[in-house]
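Every protein chain of the complex appears in place save one, which is left out.
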Amino acid sequence: MPLIETNDLCQRYDGRHILRNINLSIEAGEVLALIGPTGAGKTTLLRLLALLDTPTSGAIFFDGANVAGSPRFRLEMRRRMAFVLQKPMAFNASVYDNVASGLRWRGLGRAEVRDQVERVLEMIGLSADRNRNARTLSGGEMQRVAIARAIALDPEVLLLDEPTANLDPVSARRTEELLAAVIRQRSATVILSTHDLAQGQRLADRIGVLINGEIPQIGTSRDIFVSPGSREVAEFVGVENILDGTVLSSAEDVVTVDIGGGLIEAVSDVAVGQRVSVCVRPENVTLALSRLSSSARNSFTGKVTWLSSAGPLARVHVDCGFPLVALVTRRSAADLDLHIGRQVYVTFKASATHVIRTERDS
Amino acid sequence: MPLIETNDLCQRYDGRHILRNINLSIEAGEVLALIGPTGAGKTTLLRLLALLDTPTSGAIFFDGANVAGSPRFRLEMRRRMAFVLQKPMAFNASVYDNVASGLRWRGLGRAEVRDQVERVLEMIGLSADRNRNARTLSGGEMQRVAIARAIALDPEVLLLDEPTANLDPVSARRTEELLAAVIRQRSATVILSTHDLAQGQRLADRIGVLINGEIPQIGTSRDIFVSPGSREVAEFVGVENILDGTVLSSAEDVVTVDIGGGLIEAVSDVAVGQRVSVCVRPENVTLALSRLSSSARNSFTGKVTWLSSAGPLARVHVDCGFPLVALVTRRSAADLDLHIGRQVYVTFKASATHVIRTERDS
Amino acid sequence: MTEIWQGLVRAIELIVTLDAEVIEITWRSLTISVIATVLASVLCLPLGALVHFRRFRGKRLLISLVQTLYSVPTVVIGLLVFILLSRSGPLGGLNLLFTPAAMVVGQVVLIIPILLGLTISALSSVDRTIADTARSLGASGPQTAVLVLTEARFAVTAAVIMAFGRAISEVGIAIMVGGNIRGFTRVLTTAISLETSRGDVELSMALGLILLLIALAVNLTLNRIQR
Amino acid sequence: MTEIWQGLVRAIELIVTLDAEVIEITWRSLTISVIATVLASVLCLPLGALVHFRRFRGKRLLISLVQTLYSVPTVVIGLLVFILLSRSGPLGGLNLLFTPAAMVVGQVVLIIPILLGLTISALSSVDRTIADTARSLGASGPQTAVLVLTEARFAVTAAVIMAFGRAISEVGIAIMVGGNIRGFTRVLTTAISLETSRGDVELSMALGLILLLIALAVNLTLNRIQR
Partner (left out) sequence: GAETPVLEPKARLKLATTTSLYDTGLWGHLETLFEKKYGVELDILYAGTGKALELGRRGDVDVLAVHDLPSEERFIADGYGVKRVPFAYNYFIIVGPSADPAGIKGLSPEAAFIKVKETSGAFVSRGDDSGTHAKEKAIWKAAGLDYEMVRQSGQWYIEAGSGMGPTLMMASEKRAYTLTDIGTFLAYKGKLDLVPLVDKGETLLNVYAAIAVNPEKVKGVNYDMANNLIGFLTSTGIQKLIGDYGVKEYGTPLFSAYSDEVEQ
C-alpha cells in the first residue's frame, strides 16, 4: 500500500484551476521530486499534501486513511509529517527555540528537546548561533534553520518546498548532503519541489514534472531527461534542440523526419505522416572540423553563430539550415578553435534522438 | 571617475563585524557580480550601496559625491538607482500598481506611467496578470514583478540581490536574458549578488568574491575561476581538488609540491619550502584505462571510489593516494566502463594547475 | 429586564416616527464626532508615521506616555478644555465654551492618544521590508509613510473606528464644555445621561440603541472604504 | 490656567502626604480595573484567536459588530448592568449592586469589545505564513494561536493597555452600579466627577494626575513584560 496517495486532486483559486486531477502514489521511503516552472502549482500541491489547505475536490490518503477527517485526526496526521515552506519564516525567538518549537508542541520533555535540538543544530552547523534571534539571520541561514526545525521532528514524511533556493552553492551542497543523509538514515519519505533539475536527479528516486497544474510525466530521472513525454517537458528539462517536423518514411524502427531545413533520422516507431518533435540533447551533438566517417546517421555542415561558456563546458550554437546547440568541453572548443562564423561538421546518432508525437504545431 | 566608490566601508551589528573595510570602485556601465557564501554580507553591502542603511564607518561616493548627506540629497541619489531586494515583497495592490509605484513616486504623468508599465510587463511576460493582486502571485512570479518594478525606472544603477534565486531554470534563463538585454540596451551600471557562479560569469564584467565580510578577490570571471587568490575563494568557486603541500624543488617556473600522498608538478614561481595549495579543476583531469604517453607532467594510478552524474557530465572520485575528482562526459564514462573499484590512470598537466601560497595549514 | 425590551420598542418608535428632536440630536452627535475624528486623523496619521519611522532616543518612553493618555478620564479633559475656553481662561475671548466647536476640540484631545498609539502599533505590524522596498524604488519619506499606512489599512481603519467610537460615546467632555444645551449642544450621550438622571430608563436605552445604529453605519462605511 | 498649576501642586501634596483617603481610592481604582482587564483578557484573547483562525460566513459582519460596540456609552452599560443586578432584576439575588464586584462586571462588559476587536486586528497583522509554519510543524489550533499571539505581542499588549485605560478612566458604570459610596465603591473617576460637580477644580485635576501616574506605572510594567 502506498504511504501517500492522491485521487483526482483539484485546487481552484478565484475560479482559476491551479491543480487539475493530480493522481500521485508515493511509497514509504520513496523520495519524489516535483519539478516545474514558476506558478506551475508545486507549492499548492505541497500545501495540500502537508494538510495546510483543503482541496477543492479530490482526496488524499495517508497511510490508507482519507485525511479529510476531523481536525483532530488531521492534526494527528500532520504530526507525522514536517513541511519546510518555500518562504522560510522565523518565529520571533532564538534559533534554539525555533528548532525546539515542533518538539515542544508534541509535548516532549525538556531534556529530550535539548538533546534533539543540539544534535540537529550541530548537524546543520548553527550551534554557535543558538541564542541569536532568528529574525536577524541571513536568508540562507534562515533556510537552514527552517530545515533544522523540520528534521528535528524525525518525521515519517518530509515535505520540502525548494529547500535550497536561497542558498549559495556551497551551502546548497551541504544542505543537500544533509538531506541525503536524512533520507538514508531515517528512511523518511521525502517529497520536495525544486528548480534545480540536477538536485532532483541527485536526491530523488522519481521525478514528477508539474506543468500548468498537471503532471504530464512522472518517472525516474532517466525517463524524464532522456525520454521526455511531451514537448513541454522536453523544453522544461532543458532539451535545447527540439526540432518539429513530419515523418517522411519509416524503416526498421528508424524514421526519417522532415524538419523543414533538413532531414533527420531518428529511432522511433511512429507512423509516416505523424507530426513529431525530435529532441537532441546538446551533449550528444559532436562537432568536428572534417567530415568524419562514423556510424552517426545524422551529419550536417554548419556555421558557428554563438559561443558561450557553461562551467567547464562550452555551448556552441550552430546553424545547419536549422539551429542546433552542441555542448563540448572547453578543451575541445579550444582544440577546434571555435569562433563565430567557423564552419563545422555536426553529427549525432539516430539513437541519441528522442521522438515525441505532437498533435499540433507549436 | 568611477560612478560608485566605497572607502573602507564597515558595518557592525550588535558588535559583530559584518563588513570589513570594503573598497570598491565601479565604473559607469560596468556589471559587477558579488558572489559569496550565505551570511557573507552580500545583502548588507547591497543595502549600503542602495542607501537603505548607513555604514558604521567608511564612506560611499556616488558620482563623486559622498552620499552621507542630507535625507533630501540621499533621496535624490536613491532615485537614480533601483534595488531589487532578496526577499521580493509585493505591495498589497495589483501587479500593475506594483510596477507603477516607483514611477508614480517620481511624479510621472498618468500616460507616461501607463506606457512604461505596459512595456515592462510585456517584456517580463506578465501582461495578462496586470490586474491580479500581487500578493497572490507565486514566488517566482513575484520575483519577476520585483525586477519589473525596478527596471521600469530606467535607473542609472541597478542593484539586484540574487535576482533569480526563486526561479525555475527556464524562468531564470529568461530573467537573465532580460537582465542581459537591460544591461546592453540601457548601459546601466549593474551590481548583483548571486549564488549562481555561472550566472555571475555570464552577466558580469567583473566578479567580487565576498567571504566573511571581506572581498579577498575581485576580477574577471577568468581570474576568479582559473586563478583563485586564496584557498577560501578556490573552495567557494568550486575547485574540487585542492591539495595542500610544501614546495620541494623549483626549476624553470615548474615547482614540485609534496602533498603527502604524492608529488605534483605545477607551473608556479613560489620559493622552495613555501606551503601552498595546488588547485586542479576536475574538468582538467583526464582518465584513461591505459597509461598514456602524453605531455601531461602529472600521472597517477588510482581506483574509482564514487561516481555521480552532473547534468551531461559524470563526476568521478578517484583515490590515487590522495583524493582527486575528475569530470568527464557521460559518454567517456560509459566508454571507459567506469564503476566503483575500477582502476584508472589519471593525468593532468602542470599548466592546468593553479598554486596558491598559504600561510598556515587549514 | 422589561426596561430593555421597552427601550427597544421605544427606539423603533422614535426612529419610525422620525422624532424631530431625536433626529436633531443624533445628527449633531454624528457631525461633531465625525469632524473630531477627521481632524484627529489628519493630525495623527502623519504624526504616527513620523514616530514610527524616525529613530530617536526615548521613543519607547514616548509610546508609553501616549498609551498612558488612553487613561485620561473624559472629565479631566473636559475640565482642561473648560479652563482653557472659560471666559476667564486664556482662550476665553474666542467665546467657544458651551458650543459644538468646544465639544469638537475636547473630543480631538480625547482621541489623539488613541489614534496616535494605534497608528504606531498598526505601522509596526507591517513588515519592515515593505518600507525598504518602497525606499529602494525611490519613495520619499512621506511617500513611504503613505504606502505603509495603506498596507496597514485594516489596522488603521480599526484605529479610526476605535477613535470614532470613543468620541461619539463619551459624555464627560460633552457635558463639561458643551453644557448639554437643548437645541444647541445636546448630543446623544448627554441626552442619555440626562434621561437617566431623570429616571427615564426606556428613553435612555432607546437613545443608546440609536447611537449604536449610527456607529454601525459609520463602521460599515469605513470598512467598505478600507477595501 | 492657575487651576492646572494648583492641581499639580495639590497632586504632589496628596501624594507626598500619603493622604489616606486618596490612597484608598487609588488602590480601589487600580484593583477593580486590573481585575476587570485580566478577566476580559482571559476571555478575549482565546476568543479573538478563534474568530481570527476560523473561517465562517458573516465574519466580517461580526467584526463590524464588535467594532460598533466600541461606541456603547458607559452610561448605557451602566444601565444594563444596573437592571441586571438590581433587586428586581434577574441577578438581584446575588446582592452585587453597589459593590466593587458590580463595577468589575460593568468594566468587563465595557472592554470586551475593545479587547476582542484589537486582538483580532493584532492577529491579522501577523504574516499568515507564521501560522502555516507552526501548523506544518505540528502545532494544534490552540498552540498555533498561542504562537501567533506571542508574535503579535506588541499589538496585543497595546490592546490590553487600551482596555485597561478604558476601564480605569470610565465613570458612567462606576457611578451607576458602584454608586460612588465613600469608603466602599468610590474610585478615582467617580471622585473626580464628584469634585467637579462640587466645583473643586484643583482637587479634580490632582486626582486626574494621580490616575495618569498609576496608568503610566501599569503601562510600563506591561511593556516590560511584553519584551
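For reference, chains read A, B, C and D in written order, and residue numbers begin at 1 within each chain.
In the analysis below, contacts are C-beta pairs under 8 Å (C-beta built on N, C-alpha and C of every residue); 3 or more make two chains touch, one makes a residue touch a chain.
Note that the coordinates shown come from a computational prediction; the quantities given were computed from them, not determined experimentally.
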| item | value |
| --- | --- |
| Shown chains touched by the chain that is not drawn here | C, D |
| Residue, one of C:G7, C:G48 or C:P100, that touches the chain absent here | C:P100 |
| Options C:R60, C:R128, C:R182 or C:R224, residue touching the unrepresented chain | C:R182 |
| On chain D, residues whose C-beta touches the chain left out of the figure | 82, 86-87, 97-98, 175-176, 179-183, 186, 190-191, 194, 196-199, 201 |
| Absent-chain interface as seen on chain C, which is shown | 23-24, 27-28, 31, 86-89, 92, 95-101, 179-184, 196-199, 201 |
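The definition used in the following text is that only the chains that are shown with their structure count from here on.
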| item | value |
| --- | --- |
| Euclidean distance of C-alpha centroids - chain B vs chain C, Å | 56 |
| Averaged-CA centre spacing for the pair chain B and chain A, given as whole angstrom | 23 |
| Junction residues of chain B - those touching two or more other chains | 87 |
| Chain C: positions in contact with at least two other chains | 127 |
| Chain contact topology (line, ring, star, complete or other) | ring |
| Chains grouped in pairs wherever the two touch, ordered by label | A-B, A-D, B-C, C-D |
| Interface residues, chain D side, partner chain A - complex | 127, 129-130, 132-141, 143, 147, 150-151 |
| Of all residues in chain C, those that touch chain D in their complex | 1, 3-4, 60, 64-65, 67-76, 78-80, 83-84, 89-90, 114, 117-118, 121-122, 124-127, 152, 154-155, 158, 161-162, 164-166, 168-172, 176, 188-189, 192-193, 196, 201, 204-205, 208, 211-212, 215-216, 219-220, 223 |
| Interface residues, chain B side, partner chain A - complex | 13-14, 35-40, 43, 86-87, 136-141, 143-144, 162, 165-172, 195-198, 201-202, 235-236, 238, 281-284, 308-313, 327, 329-331 |
